[in-house]
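Beneath this line is the structure, given in C-alpha coordinates, with notes to follow.
Removed from the display is one protein chain of the complex; every other protein chain stays in position.
And then subunit A:
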Amino acid sequence: MEVETEKSILEFPYWTAFKRRFCADSSFFASGNLERELLAKQVALDITEDEKHQIQNMEQEENREVFCPIVGCGARLKSLEVFEDHYHARHTASCSVCSRVYPTSRLLSIHVSEAHDSFFQAKVARGHAMYECLVEGCGSKLKAYKSRQQHLVDKHNFPTSFEFFKKARPSKKQRQKNQRKQAAHKGEESSNAMDVEVIDSLVSGVSKLSTSDSPSSISFGHRNTRGFAFVPRSVHR
(Lines give C-alpha, C1' and ligand atoms only; values in the text may rest on other atoms or scores of the structure.)
Protein backbone atom coordinates (compact mmCIF):
# COMPACT_ATOMS: atom_id res chain seq x y z
CA MET A 1 0.00 0.00 0.00
CA GLU A 2 1.65 3.16 -1.09
CA VAL A 3 1.31 6.11 1.10
CA GLU A 4 3.01 8.93 -0.61
CA THR A 5 2.98 12.48 0.48
CA GLU A 6 4.54 15.27 -1.45
CA LYS A 7 6.65 16.20 1.44
CA SER A 8 8.39 12.89 1.70
CA ILE A 9 9.33 12.97 -1.95
CA LEU A 10 10.73 16.42 -1.67
CA GLU A 11 12.31 16.52 1.70
CA PHE A 12 13.66 14.13 4.22
CA PRO A 13 11.69 14.13 7.49
CA TYR A 14 14.49 15.22 9.73
CA TRP A 15 14.60 14.18 13.29
CA THR A 16 12.67 16.66 15.39
CA ALA A 17 12.50 16.55 19.14
CA PHE A 18 8.99 16.96 20.44
CA LYS A 19 6.87 15.65 23.25
CA ARG A 20 4.80 12.59 22.50
CA ARG A 21 1.54 12.36 24.31
CA PHE A 22 -0.84 9.41 24.40
CA CYS A 23 -4.50 9.10 25.30
CA ALA A 24 -5.44 7.23 28.41
CA ASP A 25 -6.70 4.29 26.35
CA SER A 26 -3.88 4.29 23.84
CA SER A 27 -2.38 0.95 22.94
CA PHE A 28 0.90 2.40 24.09
CA PHE A 29 -0.27 1.79 27.65
CA ALA A 30 -1.79 -1.58 26.96
CA SER A 31 0.72 -3.76 28.73
CA GLY A 32 0.83 -1.45 31.70
CA ASN A 33 -2.95 -1.52 31.90
CA LEU A 34 -3.20 -5.24 31.53
CA GLU A 35 -2.89 -6.17 35.15
CA ARG A 36 -5.19 -3.36 36.09
CA GLU A 37 -7.82 -4.63 33.68
CA LEU A 38 -7.74 -7.98 35.34
CA LEU A 39 -8.63 -6.27 38.55
CA ALA A 40 -11.54 -4.40 36.99
CA LYS A 41 -13.87 -6.80 38.67
CA GLN A 42 -13.14 -8.58 41.87
CA VAL A 43 -14.90 -11.43 43.48
CA ALA A 44 -15.27 -11.36 47.22
CA LEU A 45 -14.32 -14.83 48.29
CA ASP A 46 -14.86 -16.69 51.47
CA ILE A 47 -11.81 -17.74 53.34
CA THR A 48 -11.43 -21.46 53.66
CA GLU A 49 -11.58 -23.30 56.94
CA ASP A 50 -7.83 -23.68 56.97
CA GLU A 51 -7.26 -20.05 56.47
CA LYS A 52 -9.77 -19.30 59.17
CA HIS A 53 -7.75 -21.38 61.60
CA GLN A 54 -4.52 -19.81 60.49
CA ILE A 55 -5.93 -16.42 61.06
CA GLN A 56 -7.32 -17.34 64.43
CA ASN A 57 -3.97 -18.66 65.48
CA MET A 58 -2.34 -15.44 64.51
CA GLU A 59 -4.78 -13.46 66.51
CA GLN A 60 -4.44 -12.59 70.12
CA GLU A 61 -7.22 -12.38 72.65
CA GLU A 62 -8.00 -8.80 71.91
CA ASN A 63 -8.44 -9.42 68.24
CA ARG A 64 -11.22 -11.92 68.41
CA GLU A 65 -14.36 -11.15 66.59
CA VAL A 66 -16.90 -9.28 68.63
CA PHE A 67 -20.59 -8.83 68.30
CA CYS A 68 -21.92 -5.39 68.85
CA PRO A 69 -23.77 -5.52 72.14
CA ILE A 70 -26.32 -2.96 71.17
CA VAL A 71 -29.49 -4.95 71.15
CA GLY A 72 -30.97 -4.87 67.76
CA CYS A 73 -27.64 -4.17 66.13
CA GLY A 74 -25.69 -7.36 66.60
CA ALA A 75 -23.14 -6.48 63.98
CA ARG A 76 -20.23 -8.84 63.74
CA LEU A 77 -16.98 -6.94 63.89
CA LYS A 78 -13.57 -8.30 63.13
CA SER A 79 -11.84 -6.98 66.20
CA LEU A 80 -12.11 -4.54 69.02
CA GLU A 81 -10.59 -1.87 66.86
CA VAL A 82 -13.16 -2.38 64.18
CA PHE A 83 -15.86 -2.57 66.78
CA GLU A 84 -14.87 0.81 68.05
CA ASP A 85 -15.13 2.31 64.62
CA HIS A 86 -18.50 0.75 64.30
CA TYR A 87 -19.64 2.02 67.62
CA HIS A 88 -18.41 5.52 66.98
CA ALA A 89 -20.07 5.65 63.66
CA ARG A 90 -23.29 3.98 64.58
CA HIS A 91 -24.08 4.40 68.18
CA THR A 92 -22.73 7.60 69.45
CA ALA A 93 -24.92 10.53 69.03
CA SER A 94 -25.59 11.88 72.47
CA CYS A 95 -27.81 14.65 73.63
CA SER A 96 -26.00 17.59 75.11
CA VAL A 97 -28.91 18.37 77.38
CA CYS A 98 -29.65 15.06 78.99
CA SER A 99 -26.78 12.88 77.72
CA ARG A 100 -28.96 10.26 76.23
CA VAL A 101 -27.29 8.34 73.44
CA TYR A 102 -28.91 7.45 70.16
CA PRO A 103 -27.69 5.24 67.33
CA THR A 104 -28.21 7.76 64.62
CA SER A 105 -28.04 11.51 64.44
CA ARG A 106 -31.50 11.65 63.04
CA LEU A 107 -32.99 9.96 66.03
CA LEU A 108 -31.00 12.18 68.30
CA SER A 109 -32.44 15.13 66.53
CA ILE A 110 -35.95 13.85 66.97
CA HIS A 111 -35.33 13.30 70.66
CA VAL A 112 -34.02 16.79 71.17
CA SER A 113 -37.05 18.33 69.51
CA GLU A 114 -39.49 16.25 71.43
CA ALA A 115 -37.89 16.37 74.85
CA HIS A 116 -36.18 19.70 75.13
CA ASP A 117 -37.77 22.10 72.75
CA SER A 118 -40.55 24.28 74.02
CA PHE A 119 -41.22 25.59 70.56
CA PHE A 120 -41.97 22.03 69.59
CA GLN A 121 -44.35 21.62 72.51
CA ALA A 122 -46.08 24.84 71.61
CA LYS A 123 -46.81 23.63 68.15
CA VAL A 124 -48.07 20.36 69.51
CA ALA A 125 -50.39 22.18 71.82
CA ARG A 126 -51.81 24.01 68.84
CA GLY A 127 -52.61 20.73 67.15
CA HIS A 128 -49.82 20.43 64.60
CA ALA A 129 -48.58 16.99 63.66
CA MET A 130 -45.07 17.17 65.05
CA TYR A 131 -44.13 13.66 66.09
CA GLU A 132 -42.12 12.20 63.24
CA CYS A 133 -42.18 8.55 62.42
CA LEU A 134 -38.90 7.06 63.60
CA VAL A 135 -38.29 5.12 60.46
CA GLU A 136 -36.20 7.19 58.14
CA GLY A 137 -37.91 7.65 54.87
CA CYS A 138 -41.43 7.08 56.12
CA GLY A 139 -42.13 10.76 56.56
CA SER A 140 -45.31 10.35 58.54
CA LYS A 141 -46.01 12.83 61.27
CA LEU A 142 -48.40 12.28 64.11
CA LYS A 143 -50.03 14.62 66.53
CA ALA A 144 -49.10 12.87 69.72
CA TYR A 145 -46.40 10.68 71.16
CA LYS A 146 -48.93 7.93 71.67
CA SER A 147 -50.28 8.02 68.18
CA ARG A 148 -46.79 7.94 66.79
CA GLN A 149 -46.25 4.90 68.94
CA GLN A 150 -49.28 3.30 67.44
CA HIS A 151 -48.15 4.13 63.96
CA LEU A 152 -44.87 2.36 64.60
CA VAL A 153 -46.68 -0.73 65.78
CA ASP A 154 -49.24 -0.75 63.03
CA LYS A 155 -47.16 0.28 60.08
CA HIS A 156 -43.67 -0.79 60.99
CA ASN A 157 -44.18 -3.83 63.12
CA PHE A 158 -42.64 -2.41 66.23
CA PRO A 159 -43.41 -4.36 69.37
CA THR A 160 -46.12 -2.81 71.47
CA SER A 161 -43.77 -2.50 74.39
CA PHE A 162 -41.53 -0.20 72.44
CA GLU A 163 -40.80 3.10 74.12
CA PHE A 164 -38.94 5.80 72.27
CA PHE A 165 -38.46 7.92 75.33
CA LYS A 166 -37.71 6.12 78.54
CA LYS A 167 -37.38 8.15 81.64
CA ALA A 168 -34.20 8.41 83.70
CA ARG A 169 -33.79 6.68 87.08
CA PRO A 170 -34.40 9.06 89.90
CA SER A 171 -33.18 8.91 93.50
CA LYS A 172 -34.68 6.37 95.84
CA LYS A 173 -36.95 8.94 97.37
CA GLN A 174 -38.03 10.09 93.99
CA ARG A 175 -38.58 6.53 92.91
CA GLN A 176 -40.92 5.84 95.74
CA LYS A 177 -42.73 9.02 94.99
CA ASN A 178 -42.99 8.07 91.36
CA GLN A 179 -44.27 4.63 92.12
CA ARG A 180 -47.22 6.20 93.74
CA LYS A 181 -47.52 8.66 90.91
CA GLN A 182 -47.21 5.99 88.26
CA ALA A 183 -50.05 4.07 89.64
CA ALA A 184 -52.12 7.11 89.02
CA HIS A 185 -50.75 8.23 85.68
CA LYS A 186 -49.88 5.11 83.84
CA GLY A 187 -47.67 5.69 80.89
CA GLU A 188 -47.60 9.43 81.14
CA GLU A 189 -44.28 11.08 80.84
CA SER A 190 -43.15 14.23 82.35
CA SER A 191 -39.84 15.55 81.44
CA ASN A 192 -38.90 15.88 85.09
CA ALA A 193 -39.00 12.28 86.15
CA MET A 194 -36.17 10.54 84.45
CA ASP A 195 -35.31 6.89 84.36
CA VAL A 196 -31.88 5.81 83.49
CA GLU A 197 -31.60 2.52 81.72
CA VAL A 198 -29.04 0.11 82.86
CA ILE A 199 -26.28 0.30 80.36
CA ASP A 200 -26.42 -3.38 79.70
CA SER A 201 -29.69 -3.07 77.90
CA LEU A 202 -28.69 -0.45 75.41
CA VAL A 203 -30.99 -0.53 72.53
CA SER A 204 -31.34 0.65 69.08
CA GLY A 205 -34.77 -0.51 68.34
CA VAL A 206 -35.33 1.44 65.23
CA SER A 207 -32.55 -0.12 63.27
CA LYS A 208 -34.21 -3.42 63.77
CA LEU A 209 -37.76 -3.25 62.64
CA SER A 210 -38.76 -6.65 63.71
CA THR A 211 -41.64 -8.23 65.45
CA SER A 212 -42.03 -10.34 68.48
CA ASP A 213 -38.63 -11.87 68.40
CA SER A 214 -37.18 -8.67 69.77
CA PRO A 215 -36.47 -8.44 73.47
CA SER A 216 -39.63 -7.88 75.37
CA SER A 217 -38.77 -4.46 76.62
CA ILE A 218 -37.01 -2.24 74.20
CA SER A 219 -36.30 1.20 75.33
CA PHE A 220 -34.62 3.84 73.47
CA GLY A 221 -32.02 6.25 74.53
CA HIS A 222 -30.26 6.13 77.80
CA ARG A 223 -28.04 8.27 79.83
CA ASN A 224 -24.44 7.65 79.05
CA THR A 225 -22.39 9.27 81.72
CA ARG A 226 -19.81 6.62 82.18
CA GLY A 227 -18.85 5.70 78.69
CA PHE A 228 -17.81 2.23 77.82
CA ALA A 229 -18.43 0.35 80.98
CA PHE A 230 -19.57 -2.84 79.43
CA VAL A 231 -17.60 -5.54 77.78
CA PRO A 232 -18.67 -6.57 74.33
CA ARG A 233 -20.40 -9.86 74.31
CA SER A 234 -22.72 -11.77 72.08
CA VAL A 235 -26.13 -10.49 71.44
CA HIS A 236 -28.86 -12.64 72.76
CA ARG A 237 -31.13 -13.30 69.92
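Everything that follows uses one rule, which is that contacts are C-beta pairs under 8 Å (C-beta built on N, C-alpha and C of every residue); 3 or more make two chains touch, one makes a residue touch a chain; residues count from 1.
Quick note on the criterion: contacts and distances are computed from a predicted model.
**Q** UniProt name of the unshown chain, from "Very-long-chain (3R)-3-hydroxyacyl-CoA dehydratase", "Importin subunit alpha", "Glucosidase 2 subunit beta" or "Collectrin isoform X1"?
**A** "Importin subunit alpha"
**Q** List every residue of subunit A that touches the chain not included in the displayed model.
**A** Residue positions of subunit A that touch the missing chain: 1-5, 8-9, 12-25, 28-29, 31-32, 35-36, 38-48, 50-51, 54-55, 58-60, 62-63, 72-82, 84-97, 101, 104-106, 108-109, 112-113, 116-117, 135-137, 206-213, 224, 226-229, 237.
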